[in-house]
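Of the protein chains in this complex, all but one are displayed in their positions.
Entry: chain A
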Amino acid sequence: MSNDDILLQVEDLTTSFRIDDQYYPANDHINLDVYENEIVAIVGESGCGKSAFGHSIMGMHSQEQTKISGKIHFKGADLLSYSNTQLNKVRGKEISMIFQDPLTALNPLMIVGKQIEEGMKYHTKLSKNKRKQKAIEILSEVKIPQPERVYSQYPHELSGGMRQRIVIAIAIACEPSLIIADEPTTALDVTIQARIIDLLKELKRRMKTSIILITHDLGVVSEMADRIAVMYTGEFVEIGETKNFLKNPLHPYSKSLLHSLPSKNNQGEKLHVIKGVVPSLNHLQRQGCRFKPRMSGTDDSIHEETPTLREVEKGHWVRCTCYKHFQIDNHNQVVEGEKDDVFQGQ
């Protein structure tokens, strides 16, 4: 991958939310490149700032409640300098979004066909009939049976999986070059999840679209993503290629995440638990390594004072030096007296 292939370049992005008249960054000086025709997964716990990141790229945050700084280069323009009207030309046409909950992401009073067409109305010069034709085509592209019939159905007449296909259809309606998929499979059951993942992969292959996949499901990531960026408290702590990352995670947080998944190798063992919770935005300690409070029994000296993201091998970036000193030994992970807090593995 060369620099010419870069589709989206996020530089020093800081997104702060207002809580009681004070602004707290939910994304803290973020840098990320997204190349053409690739799927980048952003992984992290709930509340780590991954959705906030996705929303920032599209300018979806309410302007009264957020402050955004940095640069978002997309096809030679800085999206952050765009006005709302200018952004409306990009949204849906160049960058689109797939939302988490298909039950609420569709307007209950509008037939799904019209909802798919709506973007085309503002981004293309297609006539009404052409738009309808295209919408029906897209419906069959997202594998909806009887697209003509479904075109004039209301969301409540469709199942959850079908609705998620509609949400995807809306996102691809104008053939964008970047899709931000914000937990596209979280609200679906496992069998439907697999089909939606296959669909997204196929669409990406055919349309040569890049996808930013926001998720906390490492299973989905391993099946789809080319690269992974792990986010913790609004910062990326590790970025790497999927295969490499899954084999050799470096940052303590990434390691802990992977070890807390049940797998064939840890049958009968207690799953690893990361102690504590993600601190809330207004109680977050922003000095030093942010993961330190959740690593018990480590020496302060292993952390950097101002941790930075460093390339430790080609294409593999890690924040802070503490990764060099962190090991998870499955058999000794659970300390006596803390059993109550531990999820019992199978």
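Worth pointing out:
Heads up, the rule we're going with is that a contact is a pair of C-beta atoms (placed from the backbone, for glycine too) under 8 Å apart; a residue touches a chain by one contact, two chains touch by 3 or more; residues count from 1.
The criterion applied here is as follows: contacts and distances are computed from a predicted model.
Between the names "Chemotaxis protein methyltransferase CheR", "Peptide ABC transporter permease", "Thioredoxin family protein" or "Tetrathionate reductase subunit B", the one given in UniProt for the chain missing from this structure view is "Peptide ABC transporter permease". Note on the undisplayed chain: of the listed residues A:Thr104, A:Asn248 or A:Thr308, the one touching it is A:Thr104. When the missing chain is restored to the complex, the residue among A:Lys89, A:Arg205 or A:Lys243 that touches it is A:Lys89. The chain omitted from view is touched by exactly one of A:Val10, A:Ile170, A:Leu258 or A:Leu271, namely A:Ile170.
For the options A:Leu13, A:Ala26, A:Ile39 or A:Met58, the residue in contact with the chain missing from this view is A:Met58.
Only one residue in the set A:Gly119, A:Pro147, A:Pro184 or A:Pro307 touches the chain that does not appear here, and it is A:Gly119.
Residues 58, 60, 84-85, 87-93, 96-97, 99, 101, 104-110, 115, 118-119, 122-123, 154, 156, 167, 170-171, 173 of chain A touch the missing chain (whole complex, contact as defined above).
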